[in-house]
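Of the protein chains in this complex, one is absent; all others appear in place.
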Amino acid sequence: MTAGVAHVAGAGPDLPDPVPSAGRTRSLTAYLLLLPGALWLIVFFVVPLAQLFTVSLQSGFPGYPGYYYRDVNFGTYASALTEFAGHFGRSLLYAGLATLFAFVLAYPLAYAMAFRAGRWRNFMMICVIAPFFTSFILRTIAWRQILADNGPVADTLTFLHLLPGGRITETWMAVVAGLTYNFLPFMVLPIYASLERADARVIEAGGDLYANGFTTFRTVTLPMSMPGVIAGTLLTFIPAAGDYVNAELLGSDRSTKMVGNVIESQFFKVLGGFPTAAALSFTLMAIILAMVFLYIRRFGTEELL
Amino acid sequence: MSTVKDWVRTRFAMISAILVLLYLFVPVAYTFVFSFNDYRKSNIVWNSAAGPTLKHWKDPCGAPGVCDALLTSIQIGAIATVVATVLGTMLAFALVRHRFRGRATSNVLIFIPMATPEIVLGASLLTIFVQGFSRFGLRLGFWTIVIAHIMFCISFVVVTVKARLQSLDPRLEEAGQDLYAGPGGTFWRVTFPLVLPGIVGAAMLAFSLSFDDFIITNFVSGDETTFPKFVYVSYLRGIPAQANVIGFSMFVIAVALVVAGQTIGNARRK
């Protein structure tokens, strides 16, 4: 049917088109449909990125902080990366941990929605999305208060001797917890979508074949939901790695700052920090894109594209 | 003993799901509770001496600037949603329904913004607005926020509409043509109504992304204040409880809209 679909969809170059002119007008239609959106993305995404790259190569006028000239100065990258290597490390580590925790929390939820919820499915779906409509900043600040020193969570954990430092806020734990919380729905929804498409009967058959529930999960359920897991981990990891709000609101002044905090402060608080901020942004993007493409290649999905 | 174990085992998924859902609602509940706090200086510690109060609910615009910020967010969200939905839907149709030179490149162009951290988007837009486009008289503010929001919403609209379009049975459109509807008639009477739920979903997604965005907005907003920015900035001085009122109301309104939408959808199917 591929040929038939393509025909209705507009003749492809691989199909003999019975009406020669129709092919041309159809491809004109395609470009007309494409043009406004693509132009927007080029002018407000590609061009700014190129500009950011040139900024990262600029040099400052010695003695005139805040003034730059065009240059091809990779020195900024070297100095920025040496100075802020720790921040990069933390960004990737925190984002990785948050992705892992989000996965652990999201999978049972997605699984229950897909196979156990029955008529409660839509209700649960609403429950996953709904908290999002209370502003992200408000919810993060709420967490700060809930996790605060002498707050209910910190007190309980201290009482149980599970919290040696005696506090959660202003530690890496609060930052990772905040990241996990904020991006959890991005993990739930794609996993749910791919589980819903999977056939429950296949999973039951797996349950018949392997008595052990974990074996069934590992050999049948998880592979079937892999496209969703991949999409979910990317949708969680990418924004988490670039986030600075959680580290700002939940973390401490020094030891939990992520690369996003550096970029933000270099832009807004450090005079002459533009090239450094640009170099850090560009490096962050390069690292993430490289990871994304390796990841997608490794697990072979084009679902996101 | 084993029966208890079995009971837990068979319901493990559902029990953990409910716990995770509760976890998702914890900060919402906190926001709700503290909207009744009769605080003195800052709305951080519950003032048990005064007890709960309705005064913030009676006067949601009572804190200076909060309703201006809300209005700005709604305006930006509305404009960005309309433009991004139209442009994104057009892109989705082009990508699903046409084979043309540059299709693969277009797919990458749409995918990359989603794989780019917001802070990089914000930083790059800031540099271009300050160092490039200011030449054309563009100043940081309302319209730069709108431009930025449209940019990052487009990709999400494309992905949502594309999914809907791809799941459309091509035979339905063939049936339209077979039943004497020309290309235009087939589009407006068959294709469009069937893709519409996807477009509406995409628009809702775009609005919520725009409304809740802080990072990019913070970079490109200049002196303009949106609701998330208002909350973030006032955090140091103490957030007024009116922000809690508004934040919780948005939650209620959104849930009501979704429930209403589903009820209407169900009623129509019957």
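We just call them A and B in the order they show up, numbering each chain from 1.
The working rule: contacts are C-beta pairs under 8 Å (C-beta built on N, C-alpha and C of every residue); 3 or more make two chains touch, one makes a residue touch a chain.
The working rule: contacts and distances are computed from a predicted model.
Of "NADH-quinone oxidoreductase subunit J", "Cytochrome P450", "Polyamine-transporting ATPase" or "Biotin synthase auxiliary protein", only "Polyamine-transporting ATPase" is the UniProt protein name of the chain excluded from the display. For the chain left out of this panel, the touching residue among B:190, B:203, B:220 or B:246 is B:190. Per the touch definition above, the residue from B:19, B:172 or B:256 contacting the chain not shown is B:172.
Residues of chain B that touch the chain left out of view are 169, 171-172, 174-182, 185, 189-190, 193-194, 269-270.
In this text, only the chains that are shown with their structure count from here on.
Chain centres here are Cα means. That of chain A falls 16 Å from that of chain B. Looking at the complex, you find that chain B touches chain A at residues 9, 12-14, 16-17, 20-21, 23-28, 30-31, 34, 44, 87-88, 90-91, 93-100, 102, 106-121, 123-128, 131-132, 147-148, 150-151, 154-155, 158-159, 170, 173-174, 177, 208, 212, 214-215, 218-219, 227-228, 231-232, 235, 239, 243-244, 247-248, 250-251, 253-255, 258-259, 262.
Those residues of chain A that touch chain B in the complex are listed here as 1, 4-6, 8-14, 26-27, 29-31, 33-34, 36-38, 40-42, 44-49, 51-52, 55, 105-106, 108-109, 111-113, 115-117, 122, 124, 126-143, 145-146, 181, 184-185, 213, 234, 238-239, 241-245, 249, 260, 263-264, 267, 274, 277-278, 281-282, 284-285, 288-289, 292, 304-305.
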